[in-house]
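All protein chains of the complex are present and in place, except for one that has been dropped.
Chain naming follows the written order as A and B, and within any one chain the residues start at number 1.
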Amino acid sequence: MIDNLLELNGVSKHFADFKLNNISFSLPQGYIMGLVGANGAGKTTTIQLILNMLKKDAGDISVFGRDNIKDENIIKQNVGVVFDSIFYVDSWTVKDTEKAVSIFYDDWNHDIFNNMTKRFHLPPGKKVRELSRGMQMKLMLACAFSHNAKLLILDEPTSGLDPVTRDEFLEILQDYIKDGKRSVLFSTHITTDLERVADYITLINRGELIFTGSMEDLLANYRLIKGKPEDLTQELERSIMGLRKTDIGFEGLITAKESAMYKNYVLDNATLDHIVIGVSKGGK
Amino acid sequence: MHIVISNSSSSPIYEQIKEQVKAQILSGELQEDEMLPSLRQLARDLKISVLTTTRAYNELEQEGFITSRQGKGFFVMSSSSNLIREQLIKEVEHSLNNAILAAQRASMSNDEIIGLLRLLLEVDND
Partner (left out) sequence: MTGSLKMAKLDFFTMKTQFFGYLSLAALVLIFGYTDSSITLLGINVAWYTALMSSNIFAIQEKDNLDRLYGSLSISLKNIIFGRYIFMVLNYILSFLGAIILYSVLTLFQNRPLDLVNTLFAFGTSFVIFSAITGVEMPLFFKMGYTKAKVWFLLVFVVILALALSPFFIPALSEAIQPMLANKSICVVIAVLASCVIQYISYRASILAYRKRV
């Protein structure tokens, strides 16, 4: 029986100029879920709500089966977090960082931290501000791995990193879930990172939940439709998201269901990237 | 076990895995009762999602080529090479039937059909 390590139910948050509305999704044990959407879609807000860094206006969030507010301190003992920029004091050395962070964890494993810093080539005496962006991310990761975290929450961890580091990072994540007991929530707008490795996808656009489920189901839900300019009927135009019209043809994203009406057009498989772009531009 | 995934193939990744496993069972590369890599190890090595490998293995299991043993992993079923062979023979039968139908439409006699078949087999053996 697989348990859900993370569950969101009807979560909402209002701001003056933005509203995260009725978000629900579940992440089962042992899998990687990509949280995708354009910049400003609400991914970071969702993560901050999960971590109780922001107070939710409605809904329930449970981590490891516990309420994320009532049992916040218990939960966070086993949650590792990585953000897109370093959140340690920049005058700390790598060693200082361990000293500071380990204060808060009962289960801190010094050996794992050492192994990680060796594996990532992080010199213990080097200051945080002297580390490259990629190494800073690896330091956050090393800390996240060293306290028996069962859930990793990553908010745009690979933005600004070179392809080699990004590739290494994905390998590290796949190793992390190998025992089938730990999960990763990976928020990003770089879809190529997720395309092969993510088991589940939650797609958010402008604060609304567009899709949540397996990657396979998501990809099966959409098609790319292409055709000649004169074949673009008004009805079709209303169904297309992220329409691109030129003199020589048109192209756009359409749901698989609606594509059944247009069998004689060119229908291609849509990649995750196509879907995110189409949904974000289409405003459907 | 060796698996090579092609991104440009029109066949989905889980299909490719299934086909390659079946081919290796037939050729004997994968022995009867041999243990396959775990779902997660395979996903990790191929850099694909766990759900993809899960689907491939689940379908192979449903079709009777591999079996899962609780707590141990997935193993090649003892009769699977025969099963695959049977499946392929059925395919040959189907294709031959189609060929016969086409030959009859072309008004070929049975001897002509057999002669053509012999010729093609010889060419193939070269």
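Here is the rule we use: a residue touches a chain if its C-beta (ideal position, glycine included) is under 8 Å from a C-beta of that chain, and two chains touch if they have at least 3 such contacts.
Bear in mind the structure is a predicted one, so any value in this text is a computation, not a measurement.
Among the displayed chains, contact with the absent chain in the complete complex occurs for A. Checked against the full complex, the one of A:Val81, A:Met116, A:Leu185 or A:Ile240 touching the unshown chain is A:Val81.
In the full complex, chain A makes contact with the omitted chain through residues 48, 51-55, 72-77, 79, 81, 83, 85-91, 96, 99-101, 103-105.
Here is the rule we use: only the chains that are shown with their structure count from here on.
Centre to centre, using the average C-alpha position, chain A and chain B are separated by 36 Å. Listing the residues of chain B that touch chain A in their complex gives 40-41, 43-44, 47-52, 55. For chain A in complex with chain B, the touching residues are 30-32, 170-171, 174-175, 177-180, 196-200, 214-216.
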